[in-house]
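Notes to accompany the following structure.
Here the complex is missing one protein chain, while the rest keep their positions.
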Amino acid sequence: MQFDWQFVAQYAPFFVNGAIMTLFISVFGILLAVAVGLVCAGIETARIPVARQLARVYIEISRNTPLLVQLYFLYFGLPKLGVVWSAQTCAIVGLGFLGGSYMAEAMRAGVETIPAVQRESAYVLGLNGWQTLTRVVLPQAVGTAVPGVVANVIFLVKESSVVSAIALADVMYMAKDLIGMYYSTYESLFLLIVAYLIILLPISLAGTWLERRFDYERR
Amino acid sequence: MTDENTIVDRTAAPAATGSTQRSTAAVAASDKATATSCTVECSGFEIAHLTKRYANADRPVLNDISFTLPHGKVLVVVGPSGSGKSTLLRTVAGLEPIQGGTISINGQVIETGRPGTEKAGRSKRSTALRTRIGMVFQSYDLFPNRTVLGNITMSPILVQKRDRAEVEQEALALLERVGLADRRDAWPHELSGGQRQRVAICRALILHPEVLLFDEVTAALDPEMVREVLDVMIELADQGQTMMIVTHEMQFARAIADKVILLEDGGIVEESDDAERFFTHPETERAQRFLHTFEFDRHR
Amino acid sequence: MTDENTIVDRTAAPAATGSTQRSTAAVAASDKATATSCTVECSGFEIAHLTKRYANADRPVLNDISFTLPHGKVLVVVGPSGSGKSTLLRTVAGLEPIQGGTISINGQVIETGRPGTEKAGRSKRSTALRTRIGMVFQSYDLFPNRTVLGNITMSPILVQKRDRAEVEQEALALLERVGLADRRDAWPHELSGGQRQRVAICRALILHPEVLLFDEVTAALDPEMVREVLDVMIELADQGQTMMIVTHEMQFARAIADKVILLEDGGIVEESDDAERFFTHPETERAQRFLHTFEFDRHR
Amino acid sequence: ACGPSAATPSDAGTTANGNTGAATSATARTLDEIKESGTIKVAVFSDKAPFGYVDKDGNYQGYDVYFAERLAKDLGVKVEYTSVDPSARVDVLTSNKVDLVLANFTVTDERKEKVDFAKPYMKVALGVVSPDDATITDVSQLDGKTLIIAKGTTAETYFENNYPNVKLQKYDQYADAYNALLDGRGDAFSTDNTEVLAWAKSNKGFTVGITKLGDEDTIAPAVQKGNTTLLDFVNDEIDKLADEQFFHKDFEETLKPVYGDEVDPDDIVVEGGQL
């Protein structure tokens, strides 16, 4: 079995398109996940009564079911109830639904590791609630939450590979497509790995950099 | 400002910086900014019938505590672990709601106890009022995301809206006095424990608090660092800073105290206005037993 | 066994339990199990020209340290932070390789320094030899996955292959003496810091070590707990247990020490066989300065 | 026996067996080896009624399966079915996951390079099915529209190569593709005309507007390249079965209930490999 470099060169552009789709879905999915995470983490740390229970239920459902099934449900199941969302919408909502719980946990952990004495110091220094949040709590919480959040970003970008199941042309879709049409499994998988490395390595490196940047103990 | 021996240099405090600043070394008569009907007699700090309970606890942690602390004096609170020393300081600082009694400064009541507030969270007192009471904790209380200077200047700039340049100048003067002028741009994690606590003291001092609270500020430090910090506190006492100190260093307590309170199970067991006498000839049997814990007899 | 005042009750030690067990209270002449050529003169513990360096350090942490500690005596090591006190105890326990000098017990050399071993890791000395030196650390050294009794009996059963029933009986006797007989089945996390340290002492004692090392065992404790632990140590000293103690509690040091060493920068600055004299009239200026750190003068 | 019991009785052997022999050669098994093992591994569709599907009782059924059962019977072995997606049909052979593919596998030149086809047993062209209210009757109507297809089918290659202006929406599985059409996610769905005809019959509101598109293709069993012993056996079988008009019987049993009388068996069935 010969490795066909020409095939690789010829179809690399497809993977560029695929990567754009992967990024599109991931970026919006992750933004949604961060937003959902922020809301849930906020609700949990502020201990808002009923909302807190709801957030818990959501987190349990989201964490304990696979994205593929969530997507099938959104894409093929919901239309039976008369709700037809486009594949993009389903993918972004699905990723946000899954990622929201993971982000919430990472952010909550970030806030909870801040010693109580930090808020108390702010209190005796006369800072008001908003000042305490923005000048004392958040700057530190960002630092402690960054590793978890970055790990989740990588995890979600990877998870986005299942959106090909609902006909979205991401990199995984391209790979399966080329395998199906031209039977060049080998070359397609190679391109797939390269594509993911190109997308994820910078994220991984940026994560390490961010971790340093916000770690006041080490920079 | 060149007097190396003066930690709290009153001339360094700017004249017109709003009602939240007050002179502590001077007697209350010169305390023009205070809006209360305070006279010379009521100058100082007073706690009356203070009662505090934690939620889900069967009995109060602090039960009907009353005492006064005249302006410029140092009160040391001692007592066994769990007797309520930290809780007492925390209620004064407004960190814990109280369920009975009052806390007043210079005759002005700043906190009134209300039953059923066990779960109420921190006191809602105004930020201006809060800055009149300073507090230094056992440890980890510098903000790790600010430099030394940033930690000290944060509250005057943000809360008191004072001028940055002027605040920084005062901060530097304070740092100089605790021997840390060269560390102004260091990050907290780059400092030793003793240095951190000295910065924390500066951070409290820059607000010119009327009372300064210290809760076992040296408990986590090595002996030499303990000394660095305690020396600063002794100097503050000499300058006439009103202070409430919780400590387990009996030698130090004896050296710095004007007044001593022995707490046990949330009540005052012995109160003495003659600190020296308390440490040498305690009146109650409980105080004798307590102090004995810190004495060792040559064994053979 | 009914004498409540005796911590190390020699009658509790079973007669025939192999060469790793030895009597510590008795003089060396009665130390039948020892296989060395020891006489009355060399009984005790000796360090000669000990040199220790850490990898990548430009100078040794311990430099040519020599001293002897006679059987049944208590040595207290004091000195500023970073002077090498902990390192000294760790080399004796075999936790750090040494690069020069010797460590001997009762005339038997148990460790010889070799240059170039900076990165060698812990000493390869036999387990039998290791159990002859006991050590208690600052904290966190009980095994959290074993109960109090399990912690104490683990080594005698596993290492010395002693009979479980007999070991448990001795463990209970020891627990009784430190006042913890009722906590035998508790887990370490259920104990207070002071209780944990007392269990750690029992765990070391059950091996009947010839020397017992203590590295700031009360540094993380509340005053009353400090007292509980130090009282146990003083009682041990009274029973004739040979000990090396690192502490910052000068009052306690003064009460317990037979012999004192002041370390600084890895060298002995002052060594005194008269502990009382060291604390009241230190000979060197450095020792005076060091001791002064722990004294406070009444400020006004 | 320790393997997971798969979803269907006829499927049970597949995974269990596969686990025990986790690492075997990727070179195909010869006819003798297959006989010796007592089972032949056949890849079929499991969601493409009426050609290859799993019925309500969990058994594999369909035109392809009917043929597979016969082959196994004549070979004296049991069948072990593997469910495949269209795009996996070549890979399961090249990586020797199965011995034989009987999954509506259309013969094309590209595929011939990768696998060996036996004689055809069916013929098809492409068909296009679309909703009644917007029926596509000509390919030109598809210009700029969205066409649903299943990955790895001849339809995919055909439209990719000949109609770049048609937007393709590709699914891994037929079930997904049909669902997408039902939910109105595309304007039409194209695959083998036999398949769309069958589907449109049982789904009200959908019509096959284009019944014959592209060249008439044949469908044949496939084996791994170079597996001549198995290939010869299958070819012999196809020749032999012509005598008893086996595939017409197959049609009667499996396709007729769906197509009814509207479709002439001779439009679909190929006997003895003779077009």
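Should a chain be cited, it is by its letter among A, B, C and D, assigned in written order, with residues numbered from 1 in that chain.
In this section, contacts are C-beta pairs under 8 Å (C-beta built on N, C-alpha and C of every residue); 3 or more make two chains touch, one makes a residue touch a chain.
Everything below uses one rule, namely that contacts and distances are computed from a predicted model.
Participant: Consult the UniProt record of the chain that does not appear here and report its protein name from "Amino acid ABC transporter permease", "NADH-quinone oxidoreductase subunit I", "MrpF/PhaF family protein" or "Dihydroorotate dehydrogenase".
Facilitator: "Amino acid ABC transporter permease"
Participant: Since one chain is left out of the picture, which of the remaining chains does it touch in the full complex?
Facilitator: Visible chains that the missing one touches: A, C, D.
Participant: Kindly state which of the options C:L88, C:I133, C:L175 or C:V226 is in contact with the chain not pictured.
Facilitator: Spelled out, the listed residue whose C-beta touches the missing chain is C:I133.
Participant: Under the stated touch rule, tell me which residues of chain C contact the chain that is not displayed.
Facilitator: 20, 93-95, 122, 127-128, 130-131, 133-135, 137-145, 154-155, 158-160, 187-189, 203-204, 207
Participant: For chain A, which positions touch the chain that isn't shown here?
Facilitator: 1, 60-61, 63-70, 72-73, 76-78, 80-81, 154, 158-159, 161-162, 165, 172, 175, 179, 185-186, 189, 192-193, 196-197, 200-201, 204
Participant: On chain D, what residues meet the omitted chain?
Facilitator: These residues touch the chain not displayed: 3-8, 11, 14-15, 17-19, 21-27, 46-49, 53-58, 82-85, 88, 91-92, 94-97, 172-176, 178-179, 182, 202-203.
Basically, only the chains that are shown with their structure count from here on.
Participant: For which chain is the distance between its Cα centroid and the global protein Cα centroid smallest?
Facilitator: A
Participant: Suppose each chain is reduced to the average of its Cα coordinates; what separation in Å results between chain A and chain C?
Facilitator: 54
Participant: Roughly how far is chain B from chain C, centre to centre by C-alpha average, rounded to an integer in Å?
Facilitator: Each chain reduced to its C-alpha mean, chain B and chain C end up 39 Å apart.
Participant: So the centre of each chain is just the mean of its C-alpha atoms; given that, what is the distance between chain C and chain D in Å?
Facilitator: Once rounded, the distance between the two centres reads 81 Å.
Participant: Which chain A residues sit where two or more other chains touch them?
Facilitator: Counting only residues that touch two or more other chains, chain A contributes none.
Participant: Who touches whom among the chains?
Facilitator: Listed by label, chains in contact pair as A-B, A-D, B-C.
Participant: Quick check on the complex: what are the chain D residues that touch chain A?
Facilitator: The touching residues are 86-88, 90-91, 94, 110-111, 114, 148, 151-152, 156-157, 160, 169-172, 176, 179-180, 182-185.
Participant: Applying the document's contact rule, which stretches of chain A touch chain B when the two form their complex?
Facilitator: 115, 117-118, 120-128, 131, 135-136, 139-140, 143, 216-217
Participant: In their shared complex, at which residues does chain B touch chain A?
Facilitator: Contact set of chain B toward chain A: 20, 93-95, 122, 127-128, 130-131, 133-135, 137-145, 154-155, 158-160, 187-189, 203-204, 207.
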